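With one protein chain held back, the other chains of the complex are shown just where they sit.
As written, the chains take the letters A and B, and residue 1 is the first residue of each chain.
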Amino acid sequence: MLKGHQSWIFNSKPTILGSAAVGGPFEGNGALADDFDIIHEDLWIGQDSFEKAEKVILEHSCTRAIEKSGIKKEDINFFISGDLMNQIISSSFTARTLGIPFLGIFGACSSSMEGLAMAAQLIESKSANYVIASAGSHNAAAEKQYRYPTEYGGQKPPTAQWTVTGAGAVVVGTEGIGPKIISATIGRIVDMGISDPFNMGAAMAPAAVDTIEAHFRDLNIDASYYDLIATGDLGKVGHELAISLLKSHGIDIPSDKFTDCGLLIYKKDQPVFSGGSGCGCSATVTYGHFLNRMRRGELKRILIVATGALMSPLSYQQKESIPCIAHAVSIEM
Amino acid sequence: MEKFIFAFIIGGLICVIGQLIMDILKITPAHTTCTLVVIGAILGGLGLYDPLVKIAGAGAFVPISSFGNTLVAGALIDAQETGFIGIFTGIFKVASSGISAAIIFGFIGALIFKPKG
Partner (left out) sequence: MSNMKKKKLTPIQLQYDELVKSIEPKRPILKNCIKAFFIGGIICTIGQVLHTIFITYFNFTEKTAVGPTLVVLIFVAALFTGLGIYDHLGQWAGAGTAVPITGFANSIASAAIEHKSEGYVLGVAGNMFRLAGAIIVYGVFSAFVVATIKITIKWLGAM
């Protein structure tokens, strides 16, 4: 049901029946390694290209989530997925393997929540019995496509971020035991003129703030409603900027409640500059770490605000700034 | 002995110039090295780069700026004998070693190695 201008309330409370997070070697050495269902020690995952490796981790996350949900693959009505590759080829190949009717989405790093919101809406509107939503990314494949060859010796500035090699997937159904999807707010494009692809945190922070504001406004609540509000991948720089912007917009989120997936996923001694990023970042941290904490009873109500920088490798060269978006989904146990 | 010291210092300084261009103007390494090549070509045309090589040796001919100088030198050698068209026939004459080596070893590298990510 529509609430306010750009939010949905899911009165039927679609349930997350199964979830999985798959990661690469860096993530296996990271702070949340225990919350991954599968950690691959080999960045190539036995494939002969990084792009194929991205497809494989996306596939693994989906099959694992389906296994854990106890639902048969043939009973799942729709598959919603997004990734960072051109033409979201990794998701398309994963859809080929799964054989489930496929809705491909591109939200860059906001794909996880964009997919989850749509999955919940399909369930809520009785347009599906079961939906599987996933998002993933691969560090080397993303570097190759958006920035430089991985063996290039170019120096990255401290505002740069590290694309997560990982994928997360959830199976959503009408009822059952598991975390429930309560509401979602669809973001709009916010472009504050930042054009530096090595400072995506600064580009995305305003979008996150815009969506959080819209969420509170549409649902007529404030930060006190949630135990935790996490952005997708603002990183150190973006997170600080978001805090500053929220303050100046009169929104008060206590610092112990406000965090960022890109800050949580890696350890302090890993060379990740400003923090993690990529579709896999919010997907693996949410569908692994946060859902596990909810199932353990540590968190009751969370809001995940996945942020995406929607530039193309070409737009930057054409001196365009980076349009950003953020989608928010609230989950309760 | 002092040849090595000069090579170290001048080479280091040219790299510092590159680093400053990269960090202050906030441009990519590709843009920075292009700038240095063009500067090298201009200095070469003004006759200032060869004296630098005499003093600093490798400190001047190892940085990418020397590539610009070498291209100008090659162009002028042939232009001396055959006029304007000599620019075209001579440009790569002296610079050949750098480009050929990079292509050949780059290709061999691709035959042998896989990117490590």
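The working rule: a residue touches a chain if its C-beta (ideal position, glycine included) is under 8 Å from a C-beta of that chain, and two chains touch if they have at least 3 such contacts.
Here the structure is a predicted model, which is why all the values come from computation and not from measurement.
Of the chains displayed, those contacted by the omitted chain across the entire assembly are A, B.
Summarising the interface, subunit A meets the missing chain with residues 48-51, 144, 148-159, 192-195, 199, 202, 206, 236-237, 240-241, 244-245, 271, 274, 319, 321.
Residues of subunit B in contact with the chain left out of this view: 3-4, 7-27, 29-34, 36-38, 40-42, 44-45, 56-59, 61-68, 71-72, 74-76, 79, 83-84, 87, 91-92, 94-99, 101-103, 105-110, 112-116.
FYI, only the chains that are shown with their structure count from here on.
Spacing of subunit A relative to subunit B, judged by their CA centroids, is 45 angstrom. For subunit A in complex with subunit B, the touching residues are 43-44, 50, 139-140, 149-151, 153-155, 196. Contact residues on subunit B toward subunit A in their complex (touch as defined above): 22, 26, 28-29, 114-117.
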